[in-house]
Structure formats: C-alpha cells, structure tokens
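Omission of a single protein chain aside, the complex is shown with its protein chains in their original locations.
Read from first to last, the chains carry the letters A, B and C; within each, the first residue is number 1.
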Amino acid sequence: MVRVVVQSADFDIGAEMAALTSGRADIGGIGSFIGTVRDTAHGARIVSMTLEHYPGMTERAMTQIAEAAVVRFNLLGCTLIHRVGPLPPGENIVLVLAAAPHRQAALEGAAFLIDWLKTKAPFWKKERFVDGSEAWVDAREEDDLAATRWGVL
Amino acid sequence: MVRVVVQSADFDIGAEMAALTSGRADIGGIGSFIGTVRDTAHGARIVSMTLEHYPGMTERAMTQIAEAAVVRFNLLGCTLIHRVGPLPPGENIVLVLAAAPHRQAALEGAAFLIDWLKTKAPFWKKERFVDGSEAWVDAREEDDLAATRWGVL
Amino acid sequence: MKILYFAWLRERVGCGEEDVALPEGVATVGQLVTWLRGRSPGHEAAFSQGRLVRCAVNQDFATPDAPVTDHDEIAFFPPVTGG
Partner (left out) sequence: MKILYFAWLRERVGCGEEDVALPEGVATVGQLVTWLRGRSPGHEAAFSQGRLVRCAVNQDFATPDAPVTDHDEIAFFPPVTGG
C-alpha cells in the first residue's frame, strides 16, 4: 500500500501507476507530482544536479511520511520514489502518487507528500554550473512554510 | 502547449508526460490527476459507467479551461484527456497534466483543471448497476463548491 | 435552428437532435423552452421535471434571457458530471 524507493535509475510513471492501481476498482482518483531538474538556478545555467542522501534514515523518513499521508487522507495507497546521484537538466528527480476514493483526498495527499518530502526527508542537492563551479542548494523558507500548513508530524 | 483530447481509447500517462516535457529543461514540476471508474456508487455495485459528451462544445470548453489555467498559473504546458463511451470499473476516465517551473503552480494548476473540468465541460455519466438498472449521475454540489474557490471564468 | 439534447433530456425527448424553424414570438432561450414543452409529451417531460436544465447557444453556456435566432445551434442538457 505504501511503496518507498530511493534509486539512481529513472522511474516509469506508467508502470508505477499500474502497480498502484492494478486489480482494484475502489480507487476514484490518483493525484501525482513529478519533480524535474531545471536548467537554471538563480539565473545561472546549470549543467547537472547531484542528489545526496542518508541511506537508511532517508527510507525511514519517507516511509513515515507515506504512512502519515495514508492515515491523514485515508489513501488507498501511495508511492514515493526519489532519485539520487548526478542528474542532467530535464531528468526526473521525484515521483509522488496518491490514490484515494475521491479526487480531493488524492490531490491533497499528493501535495502533502511532496511538501513533507521536501522538508523532512534527508536529501541534499548540489548544483554544478557551466563555469565548473558547484554550490549546495540552500533550504528554501517557502518550502518550510508550505510544510507547516499541514501541521506537525 | 495546450493539448486537449476527447477519445474512447485509454491514454498512456507515460507517453503524455513525455510529450509534454520532452526536449525542454525549464520545467521544475508536473502536477497530475487521473480519475478512474469506481465499482460502487451510493453503496450499490456498478458494472459500467458510460460517458456522453457534446462533440464540438466539449473540446471548446476544455480548450478554454486549459488556456485559462496556463494564464492563471503561468503553466509551461498542460494536457487534458477525457474518455467517452462505456467504461468498466477500474478504467481511466480523465487525465490532467500541468507543467510549471515550480511545484506549487503545477499542483494548483492540476487541481484547477480538474475542478473546472468537472463543472464546466459538457460530459455526463450514466451508471449501470448489477441488477441491470441505469441512472444518470447527479451533479454534486461539492463539485460546484470546489470550482467556486477558483472564482469565475 | 438546430436543437440538441443530451443525457436524460435526450432520453425524455426521444431524440438527440431536431431541426426547427424559429417559431413566431420566440426570441430568447426561455421562450424557446416554453414553446418546446408544447411540442410533445416527451418534450414536456424533459423540461417539466423541476430539475435544472442547462443551455448552450452556439456551444457557449447561455441563460434563459439569451437571444436565439434561426441560425443558432441550441443545446439543452443536465448540469455536467464529467471528470
């Protein structure tokens, strides 16, 4: 019911959607979010983004977030896949799927999952620019704000 | 940038996602919603749902909704696919994709698109129950309420 | 004018589409509905349910006071339930 994966390979949204929904007809809606690597950051062109994580704690935190979402929105299932390693612009970073009997829970479940993932799962992004320089991405205050609207874990 | 389709065949979310995002790296997030046929309605088991539409006006209304979403949320693109004809439980009904530079616009764009589609695009659902009886689905007041939070067209 | 019916209105009227010459004294959607109700028991059943009927004139949503002409495509249908 809760599927949590950290991997360097890309994911296949069609296959993940099928795995989440196949063989059941109690689902009325699936909300989804995919995050992708943009080619610019603060106006500068980036050539790649590298995702680092904390093996063990990351999967643990993602599972806690997913289980909290299932309880809170009465989800029938959810999927959280996050990639790690170097990723060029245009590549997928993260996939969130939330299945529910009706659309509002599915959409809110997906929004909750990505908001919490962004503030509570131990991943860090480093950007590499065209001039060869690199910089760790700073946590964004608006991400913390977005997460606080859901209250505390 | 705006892709609107009414079809009886199923859609392929992977292919639609690729068509929306391929060759560009200015997208940071894609919000999505898929609506599916549930096997129960008001506690009764249904064997199929039939979707009727108003050819011409439906595509026109969907295009207006999609273009309004692009302007309102600064979307980089969006896709609206709605199926018609008889559909058994578990089948996909509708696909919404909204691509934006950042996640909030992508998620809100997808929510707006499905809320408006449900209240402003001329589709009608008829449910067929196990006992052979059929009934047109009544418009839900909560769908109208969901749409009003976005204001008027 | 072309008149279209969808969903349960189509079932009550008994057809999905009919061509009608603009009746005398009919200049608005509301007046057209009044005229249509006298056309057959099916039409009467379609429009007299006390249930909400929506209208589109030339594929845009329209209110009862919207004007109609002989060249218009007028559609009647229940509140929409797609998505």
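One rule holds in what follows: contacts are C-beta pairs under 8 Å (C-beta built on N, C-alpha and C of every residue); 3 or more make two chains touch, one makes a residue touch a chain.
All values derive from a computational prediction rather than experimental measurement.
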Displayed partners of the chain not shown (whole complex): A
Touching residues (missing chain, whole complex) on chain A: 35, 51-54, 56-57, 60-61, 82, 93-94, 114, 117-126, 136-140, 143
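Just so we're on the same page, only the chains that are shown with their structure count from here on.
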Mean-CA-position distance for chain B and chain A (Å): 23
Whole-Å separation of chain centres (CA-atom averages), chain A against chain C: 48
Chain C, residues touching no fewer than two other chains: 83
Per-residue overlap in chain B, given as positions that touch at least 2 other chains: 35, 114
